[in-house]
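The following block contains the structure, expressed as C-alpha cells.
Yeah, one chain of the complex is gone here, protein chain that is, but the others are all in their spots.
Letters A and B mark the chains in the order given here, with residues in each chain numbered from 1 onward.
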C-alpha cells in the first residue's frame, strides 16, 4: 500500500481544482484521527473490488456516507467541510477472510438530526451500499454517543415496568404465535388464544403477516382475542396479553387499530419491522403516551442481516430499535430453527438488556456503548423451540426474555392447553432448580423428567419432541481472532 | 417440591472414616488455630475438642441413619470478663459451620439492650430482628442474666425470654444460642429460668488466667502491634498484673489490654517530650518501665485514686471531708 498516495492534499489550490481525486486525498482518510466522545462511529466490513486499495475503499465509504461526491466541488469551501467530512481512521484485515477489511469511520454529531433513525440511516446506509468500487459492504456495528442516544425516547415501557404491569417476576415470560399463520377466522383464532393463555402462557401473538385479510378482518380478531384474554385472566388470576398486530398500509390506519386495541383493554400491541423506521418511532411514541407495551416483529430483517459480507448486522438493527423505542424484539434462540450462533446471539441480548455494553469482540461488539438510562428491551426467542430445551434456553438466554413456543404449544398431542401447561411447568421447574443451585446445563433433562412425573402434559411433550434439534452451522458467527490488530 | 435425587447417591454409607471427616471438614484447622492463638484456657480447649468429637460422631450417625434429630447445640459460657468468651464463641461459630450445623457461621453479639424494648410492643420486634439476623449463625448473649429482672413486675425482659426460648426450641436447625456471663449469676439465672437450663446442652467454664498467662498475653498483644517490653518493663508488667488482680473491676485479658493502651500513650508522650533528635525503630517500639510504673494501679488502684481525687476536690472547694 503506497502511503503517500493516500495522503490528504492540503494545498487548497490543488485540493479544489476541478476534476477527480482519490477519496483518501480529499481528506476522508485520517489515520491519526482520534474519535471524539460525541462522534458517531461506524464499523464497516468492506470487500474492495480487485485492485482497489483497502484504505481508498474505506475513504470512499466515509466520503459517500458524508459529504463527498464523485468529483471535487468548489462549494465545499463555503462550509466547515473539515468538520462535516466523515473520517476513516483505521482499516484492519478481517482475520481469516482474505480480501475483507474492517473499516472504522467517525462522523461528527452535527451530521445528524436528533431523534431520527431515518436521518441516521439515510447517512450511514443511504448511498454507499451500491458503490461500484466495492464488491460488498456490511455495517457491522455502531458506537452511538451518549449525546445522540439522549435525543431518542427509547423503549416505551422497558423490561422493569413491563414486569410490574404484568405482575410477573423472576422467570422468563412465555408466549406462543397462533398457528396456522393464515386462514383462521376470528372466532377460531380466539379459541387458540384462550386455550394457550389459560394453560399457562403469558402472551399469545399474531404473526407478522396477520393484518386484515379476507378470512379475518382486524376488528373481528381484536374482539375475539380480548374475550379470550379476559376469560383466561379470570381463569388463572394472572395478567394476560396478546400481541395485536396493528401493522397496516398507512399511519392513520395503524393509529386507528392501536386505539381500538387500547379501548378493549389490551396491554400490548404489535408492529412489523417492514413498516419502516419512522413509523416505528411514531408507534413507540404512541405506546409511551398510552401506557402500552410495543412488540416489534423483525419481519424482513434477514434480507439484509444474514449474509456475512453484505448488508447490516442485526446488532446494528437492535441498537436502532432500542433508540426508536420498541419494547419487544425478536433476537434469536440459539437452539431453534432460525439462524443464531451462541456468541453472536449473546451480543444481541446484551445490546437489548444492559445499561452499558463493553467492547466484546467475541460477541461481535466492537465498541463500548453507553445506553444513558434508556429503557431495556425484552428480547423474544421464537422459532422451533420446545419444552425439552428449557435448560438450554434458560442458560443461553437468561431470565428477561419472552420464550415463544408456537408449534411447541399448539402442536401438543393433547391440545393447546396441555401444550401451554407443559411449557409453563418445564419453565418453573427449571427456574426453581437453577435458583436452588443445581447445574441445569448438565442436569436439565433429569430436572424435566422429574417435573414431568407430576405433569402428564410435560411428559407427553418431552416424548413427542425429544429428538428435535436444529444443528446447522451458523452463517453469521463473529469474525474474531485474538490478534493484536483486532483486539488492540 | 424438593427434587428427588438418584436413590443410589443418597443410600446411607455403611462405614465412616472419622479421621478423614476430621480432616475434610476443616475441624482440625479450627482446633489447631484455637490452640495456637489462645493462651491457657486448657479446660475450655478440652471441652471444645470433646464437643467437636461429639458433633462429628453425631453427623456420622445421622449419615448412617442411626440418628435423625438435630442435637441441641445451645451453650452457656461462664467466667469472668476478659477470659476469652467472645473469642471462643467466634471459633465455635466457625466450627459449627464447618461441621454443617449452621449454614453461614457468623456471630451476632448482643446484650439486653439489643433485645429488650423501652415501651409496650417494642420488645417482640426487637428480639425477632436480632434472632433473624443471627439465623444461619450463632447468637451470643453477653451477661444474659440481665434479661431477667424479677424485681420489676412489668419488665419487658420476660417477653424477650419467651421468644428466645421458643426459637431455641423450634429453630434448632437455624441458629445456636450462647448465653454468657459470670458463673454465679448465670447459675442463679438458670435456677429461676428452668426453660433455659433444659435447652442448654453444653456448659463451658472459662477460668481466670494466672499471672504468667496474662504476662504472656501482654507480650503477644504488643508483638501484634510491633511493640515490645524491655527487661525492666517486663518485670514491672508482672508486678502490675499481680497488683491489678487484687483491685476492683479486674477483667483478665481486657485489663491487660487497657493497661497496654495507656502505656503506649505514655510512651508516646515521653518520646515527644524527651526526644532531642531522630529516633530509631527500636526506641519507637519499646515500652519501658516508667511507661508502666506511672499507672494508678501502683498507687492503690482506681479506688485509691478516686478517693484521693475526691478529697482534693473537696479541699479545693473548702468543704470538710
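Throughout what follows, a residue touches a chain if its C-beta (ideal position, glycine included) is under 8 Å from a C-beta of that chain, and two chains touch if they have at least 3 such contacts.
We adopt the following convention: contacts and distances are computed from a predicted model.
S.K.: Quick one: find the hidden chain's UniProt protein name among "Substrate-binding domain-containing protein", "Ribulose bisphosphate carboxylase small subunit", "Carbohydrate ABC transporter membrane protein 1, CUT1 family" or "LytTR family transcriptional regulator".
M.R.: Going by UniProt, the chain not displayed is called "Ribulose bisphosphate carboxylase small subunit".
S.K.: Touch as defined at the start, partner being the missing chain; which of A:27, A:200 or A:336 qualifies?
M.R.: Answering carefully, the residue with contact to the hidden chain is A:200.
S.K.: Of the listed residues B:28, B:61 or B:103, which contacts the missing chain in the full complex?
M.R.: B:103
S.K.: With respect to the chain omitted from the figure, which of A:231, A:262, A:310 or A:449 is a touching residue?
M.R.: Of all options in A:231, A:262, A:310 or A:449, contact with the hidden chain holds for A:231.
S.K.: I need the residue numbers on chain A that touch the omitted chain, in ascending order.
M.R.: Touching the missing chain: residues 160, 163-164, 167, 169-171, 200, 223, 226-227, 230-231, 233-239, 263-265, 355, 373, 376, 421, 424-425, 428-429, 431-432, 435-437, 451, 454-455.
S.K.: Can you name the residues of chain B that touch the chain not displayed here?
M.R.: Within chain B, the residues that touch the unshown chain are 1-2, 103-104, 106, 125, 128, 131-133, 135-137, 167, 171, 173-175.
By our rule, only the chains that are shown with their structure count from here on.
S.K.: When the C-alpha atoms of chain A and chain B are each averaged to a single point, how far apart are the two points in Å?
M.R.: 61
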